[in-house]
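Pasting in a structure now, in structure tokens, and then I'll have a few things to ask.
Heads up, this is only part of the complex; the chains shown haven't been moved.
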Amino acid sequence: MEYLELNGTKEGLSAAVDDMWVLNATYLVFYMQAGFCMLEAGVVRAKNAKSIIIKSIIDTAIGSLLFWALGFGLAFGNADKASNPIIGTSHFFLINYDNLSFFAFQWAFCATSITIVSGSLAERIHVTSCLVYTIAMSAFIYPLSAHWVWSYNGWLRQIGTNGIIDFSGGIVVHIVGGCIGLVGTYLVGPRIGRFDSDSGKPKPLPGHSITLYTLGAFIIWYGFYGFNTGSTLGVSGGRINIASRSAVTMTISACASCATTLLAIKIKSGKYDVVKSVNSLLGGLVSSAAVCSIVEPWAAFIIGCVAAFVYLGASTLLLKLRIDDPLDSSAIHFACGVWGALSVGLFSTQENLSLILKRETNVYGLFFGGGFQQLGIQLLGIIIVIVWCLFTSSILFLIMKKFHLLRIEPTKELVGIDIDHIGGPAYYY
Amino acid sequence: MEQFSMSSSSDEASSSEYSLEYYMDTSWILDAANLVFFMQAGFGMLEAGMVRAKNTKSILLKNVINTAICAISYYCLGHSFAFGKANPNSFMGFGNYFLMDYNHYAYWMIQWAYAATATTIATGAMAERLQLHCYILFTLVQTVLIYPFVAHWIWSQNGWLFDLGIVDFAGGAVIHIVAGITGACGSFLLGPRIGRFNQDSGKPKNLPGHSVVLMSLGAMILWYSWYGYTAGASMGMTKNRVIPASRVSVVVTLSAATGLVTVLAIGKICKGHYDLVKGINGLIAGLVSSTSSCAYIEPWAAIVIGFIGGIVYYASSWALLNWLRLDDPVDSTAIHLFGGCWSLISVAFFATHGRVRNPEITLPGGIFYGGGISLLWVQLVGMVLAILWAGFLSAIFFFTMDYFGKLRVDVDTELAGLDNSNDGSRAYTFD
């Protein structure tokens, strides 16, 4: 993302080819909305399927409108180096802005980040509260993180030798989405019946359709190719090689993560677990987001294997802490996002890093002898973004809780949101 | 595939690595690879719809396994055996293990996606009764030992069938025949599902899948991704390669449509109603029928090929079931093995356009264009060798598994559904 020439001249055929690449990637990223929608619909119970779908639709539609109106300006306004490192201040409503393909791509990223949250909050919150956090995220929380990490004058971009490296949104999209989801799900509390009221042991509340779930995961995987390879923002000037590398490393990392979980669970419990394996696959994709363009394939393999354990550990930890995340969104996006962002400081090679930065650099992955600096910067950036999300989203959710806008009443939760709020169930067979 | 000599252009890539042509070609390959990958979703939904609800979860797991394990094994060894650059010989490739010293990542992407397709198609035939760990082992065997060799022979510039001038644009032999025959072997050794044949009369009974909607979704996704699958085999857009890519898109659509219409019409005539399940299979058979030839034929020939492909599918599906007693839950043998054979043979009759991938051999033109039957012999040799190689190796594998009792699930599990025993819970919960 944007390490590559964003503001370069847009002339001639190669510019056209670059934009074409970005547009195609944008479509793929938008298509991830379909994937998330199916994933989430499959994992909730049938009585709540419709409500989770409407949340998906709301966050895409409303989120897009607000990002167009405000978010993009706050994130990428005044991208010349002279301006404000904290917040962008121009191009609201796309006024005086021409690079529409770049805008569309960023837009799709923002929609992805928002939609991650709705997974964590599934099956028990008001549709209205979904509206509220969508507005807050797309107009304020997400754009500022994006500005800090991705805009030329963002302050996290400017620290250290290389600045923070987040190739395609491991921090900006996944950590932000996952972290806000985690705060939300903690404050909302577990679904009724998720933890035994006496012993506190978790009880499974299986989703209504693994088929939809898997379909969703495959669509997300498909869309992820746009997500990760589109972040080169073009193909000319050797960027296609970066894109090819990203495609290969993300595939390897996703598959390694999936296989690891599959076998680990088989060895431990004697069964194959589809849901956990697929989640782990997504975790592998997420952990590749920040780092895919700057690692070798074998490093991607290791990153994927570790991501599996990061996901499994986080998922188990959440249950221990009695935090109920229906989709494991925070384990997937938050925990694996953090791991991916850290792995930049561990596995990035000098050659690849120089390639995406377009200049020689002496600071690179720890395991290749590049020193601790990049790892430190990544860690700092992650902490900053987490603190920012924790702070803003806690305020947001607490206010909503105060006004009883957050969680639906227990009786309605037992009946299902669909009947009461959305006017009927999702299925009639 | 490679007839536009991908590997040679990557040799000269060092000179042209920073040209716009190179960027465009690579981006074309990457886009196509994404689409080919998306076929996994298509096959996943197709197969999930065609099995019974109690086995849905296991079939989905199977598809995830196919894709994931295939990526890892193809990354480690498979790609080297197929397209490795060290020690070139006509039988197999060496070198570039773990993608070391290999730069053409986009090429790896699309080849991996092809390999994953071959694995997924094959395992569909064994649905509803294979033990789950067999899927993992089979994926390893398929992507390391079976598929790469055929791919090397036909698609690599050193392959011996390549030298003979075999024409297989998008993998009628490499993918469909290999996948079809391995699936058929597995399915045959497994035996039919319980209840598939009446115990007394031996007549086949229908075991309908649980959702035609999912099936159709899968077929539509396949149709979509088939464009990337076939057009991507041009391996680029420049140097006039966009012209075959356009031709491919038209041809594939026509043969798919004809396949569907043919099978629906046969069903309407024979049974008196439109049979959607068969029709969808006919659609896929139509797609498969033109894979080898799609860059070389006229649109009208696509109609003929699709029409015959539909008939081939319908007849072989009936014959396999009634004569061979082969119980293939997703009909992948009839579609992919016979469809793949037909696609490989049909090139020899209808080919007219383009040039063969081996630049030293000019495509003689099909029999209908007065090109003589030399090409037909080459195609037949390729077909037979692919069948023998893949059939032999996969038979050994399945025999071994069977010998150790690791092939088929036990009767209780099969009756209860694989989901209930292997994965813990059902795919659907409507309460």
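All chains are identified by letter, namely A and B, in their written order; residue positions are counted from 1 within each chain.
FYI, contacts are C-beta pairs under 8 Å (C-beta built on N, C-alpha and C of every residue); 3 or more make two chains touch, one makes a residue touch a chain.
Just so we're clear, the structure is a prediction, and the values are computed from it rather than from any experiment.
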item	value
Stoichiometry of the full complex in this file, given that only one copy per chain type appears	A x2, B x1
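Note that only the chains that are shown with their structure count from here on.
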item	value
Centre-to-centre distance between subunit B and subunit A (centres being mean Cα positions), rounded to whole Å	34
Partner subunit B, residues of subunit A touching it in the complex	13-14, 17, 21, 24, 28, 45-47, 204, 206-211, 214-215, 217-219, 221-222, 225-226, 229, 235-241, 243-245, 247-248, 251-252, 254-256, 258-259, 262, 271-274, 277-278, 281, 297-298, 301, 427, 429
Of all residues in subunit B, those that touch subunit A in their complex	17-18, 20, 22-24, 26-27, 30-31, 33-34, 37-38, 40-41, 44-45, 48, 56-57, 60-61, 63-65, 67-72, 75, 98-99, 103-106, 108-109, 112, 132, 211, 214, 217, 422-431
